[in-house]
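Below you will find the structure I want to go over with you.
Only a single protein chain was left out; the remaining protein chains are all shown in position.
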Amino acid sequence: MSSAPMLAVDSLSAWYGAARILYDLSFEVGRGEVVALMGRNGAGKSTTLKAVMGLLAQRQGKVRFNGDDISALKPFEIARRGLGFTPEDRRIFVDLTVMENLDIGRQAPRTFADGAPAPSWTPDKLFALFPNLAEMPNRLGNRMSGGEQQMLTVARTLMGNPLLVLLDEPSEGVAPLIVEQMASTIVELKKEGLSILLSEQNIHFARLVADRVYVLEKGQIHWQGSMTQLDNNPDVQRAYLTV
Amino acid sequence: MTLSAFLFQALNGLSTASGLFFIAVGLSLIFGVTRIINIAHGSLYMLGTYIAYSFATKIGGVLGFWGGILATALIVGAIGALIEIVLLRRIYRAPELFQLLATFALVLVINDATLWLWGPEDLLGPRAPGLGGAVEVLGRKLPTYDLFLIFVGPLVLVILHFALARTRFGRLIRAATQDREMVGALGVNQSILFTSVFALGALLAGLGGALQVAREPANLATDLVAIGDAFVVVVVGGMGSITGAYLAAVIIAEVKALCIGIGVVDFGFISVNFSKLTLVAEFLVMAVVLIARPYGLLGRAQATVRSIAEPEEPIRPATPMLKALAVTVLALLLCLPLLAQSSPYLLILGIDVLIAVIFATSLHFIMGPGGMHSFGHAAYFGLGAYGAALLVKWLGVPMGLALAAAPLVALAGALLFGWFAVRLSGVYLAMLTLAFAQIVWAAVFQWEGFTGGSNGVIGVWPPPPFDKSWVYFVLTLLLAVTGVLLLRRFLFAPFGYAMRAGRDSPLRAEAIGIDVKRVHWLGFAIAGGVCGVAGGLFAFAKGSISPETIGVGRSIDGLVMVLLGGIQTLTGPIVGASVFATLQDTVMRQTEYWRALLGAIILLLVLAFPQGIVGAFAAIWRKGKIEKSEGAS
Partner (left out) sequence: MSVLAVHSLSKAFGGVRAVNEVGFAVERGEFLAMIGPNGAGKSTCFNMINGQLAPDSGEILFEGKNIAGLVPRTIWQLGVGRTFQVAATFGSMTVAENVQMALLSHAREIYSLWRPAGEMHRERALDLLEQVGMREAADRPSRELAYGDVKRIELAIALANEPRLLLMDEPTAGMGARERHELIELVKRLVVERNISVLFTEHSMDVVFAFADRIIVLARGRVIADGDAAAIRDNAQVREVYFGTGKTFAQSTSQGAAS
């Protein structure tokens, strides 16, 4: 990476109540890079994304994003700096229509630290990316299937014109066909210049999208390297991913 | 009653419905977004009437009246914003119960502030300039102002409806109602959203109160009456539905109006005064609606609110240390009569504390292990107390029998109310129990011929040898120990486990064959019955019982006791009750403004321990651990 990383996390720790979940995690995501946090269930992947987003009450450590220190900011302030968050359990607004959901996520266009404009999104552009959604602009969230909801979650985040998207387990709990669509969407977004940090258990999925991987176990990083290196390292796969 | 008189009453009901709608819709909106049940909403409504009165009388004329109403709405809205910023913002992450307590505390503070500013007298405002006359409808005179009110309600409903459906603010409200955290993660400043929603809700309540100025006198009891009505309206209409709120307001107001309109009816063998049955009628409407539609007319099943409370430890039998401690305390208490020779007040205090212990322990039984946050436990205290006192008054039964009847009366009441209450959960249940307690209170208050109305029942003294304080103290101690041990035994039995299972995971409990509603219903009834013992003892200890001693204040006392001691421990309510009752007997009797003082104490408690006392200690312990681990590394 030539320029400063898009996201730089230094010694991040987090707690749920009395239980410590994360132990001094340090990692980076470069501009235009797709990085996967991998590990078993309960390894701390989702917690890491939430901690970066400011959604945990108890965390410590430094988070720099697009040149700014965002460690002490509230989630809405972090979102307004261009960090998008797509939660694992989708959390779309079920009483609102597709268009209304997109409207909630709407933010002004923004630029990178070097002044280059970030990809900006309109409903029409998103409908081109997710043709399924284009067929149902006025459908209520609770009338959509799981796969459609998954797409809406990503589209809603993109409406904020983010510089980097935190994508929590995009392949969890959806049909193989939808998983494939998600993979090609992520590749599309990367082409647009977006950075993506995703949490993932499915190595087949990660192989299709990720440039680099951090492997988590019990809230600590145990291995890091490129996707190719991970692919050629059955020991790590067995120890932490159990393919 | 003729058809025209009937229709005329119906019109009257519509004008009342507008006022009910204003307060209920604000309550519903605020709850939707902030998840806080603002019990002080009735107080904001009451403030509206008082402030509008001052404008109308001090400035006077068209400007003072109509301008005053608008200004009042804005002022109350601003007060709401202030409350949100200064108080509620600090406690959004606190357990639900603490939030409810905080708004309860506001009720107390606002009531005393109103008393201090405007005095205890009822204040009737002037007639509305321009609408002071009456129009003839169906051969009767309907005040023009009432006609005006009939139209204001639906007008505001339509405006709100469009604002929610068509504006970004409305979309944000609807989205935040479902998932406020997600709205924040999408870049929306929640603080501003929350403050504006709270201000809007307060403004509507203030407007509703202000519009009453030409209709009804400003009165210090309005706050609790209004919030009670609003709860019923919200429960009937369905939480979160503004159309439902209007519909329910109309139904409730109509039923009440018709009861008053029907008046006394002679059925030949018995004559019934329907105008005294307004509260019973309200209750019946709610009952019917809840049976048919548990989430109200236009409501939907509530989404599960993410719990952020600390998880509870498994219960373990008492350690030898705890047992030894209990025996020691018991021995000391038995020695109290000896000490009391030098200080007779000590025994009175002792009796009060023991009654509080029974009261709090029975409340904890359903609140803690049952997870049912009753905000109306005073109802069963009242049923026990009145049950015993009225048996003495009307049938002259001896004390023993009256005391034995007390828990049975309370049990019967708890079986009836509990059947409805367990159909709901969380804050809905809290609201419903509070509404039931208000109904008991009002029944006692309104049914003067039987209960003595506001004077209550007097002359309920214990016969010898119980007229001696120390004998009565020993009796109270005996019953308190029995009650506490019995409830404890139940908690360790399969029934207590089933109650906790239903609380921990209702779905899982049902899936292993437990009828959760039935178990919780019986738990509710048991708690009510034991609470009735406290009521019976209280009546004989004081020699009298009156409506004010079984009011909403006593329900709050119980909550404070349980929370003070710690809801997740079995001994907590005992400690909490002892501390609180002692405090109340010694400190709070010193001032006329005891409500404000109590409110201030609760607010301090809530702000000092926003995670609850247990949570606060856990946090301190955690912090210590982190620092220690950092020091080591």
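As written, the chain order gives the labels A and B, with residue 1 at the start of each chain.
Convention: contacts are C-beta pairs under 8 Å (C-beta built on N, C-alpha and C of every residue); 3 or more make two chains touch, one makes a residue touch a chain.
Being a predicted model, the structure only gives us computed values, none of them experimental.
Student: Out of B:S343, B:S505 or B:T591, point to the residue that touches the absent chain in the complete complex.
Tutor: The missing chain is touched by B:S505.
Student: Taking the full complex into account, find the residue in B:L349, B:I514 or B:L583 that is in contact with the omitted chain.
Tutor: Considering all chains, including the one not shown, the answer is B:I514.
Student: Identify the residues of subunit A touching the omitted chain, counting contacts across the whole complex.
Tutor: Answer for subunit A: residues 40-42, 143-148, 150, 171-180, 183, 201-202, 204-205, 208, 241-243 touch the chain left out.
Student: If the missing chain were put back, which residues of subunit B would it touch?
Tutor: Spelled out for subunit B, the touching residues are 311-315, 317, 489-490, 492-498, 500-501, 503-505, 507-515, 519, 522.
Heads up, the rule we're going with is that only the chains that are shown with their structure count from here on.
Student: Mind listing the subunit A positions that touch subunit B in their complex?
Tutor: Of all residues in subunit A, those touching subunit B are 15, 17-18, 53, 55, 57, 74-76, 79-80, 85, 87, 91, 93-96, 100-101, 103-105, 107, 156-157, 160.
Student: Note which residues of subunit B are touching subunit A in the complex, please.
Tutor: 93, 168, 171-172, 174-175, 177-179, 181-190, 310-311, 618, 621-622, 625
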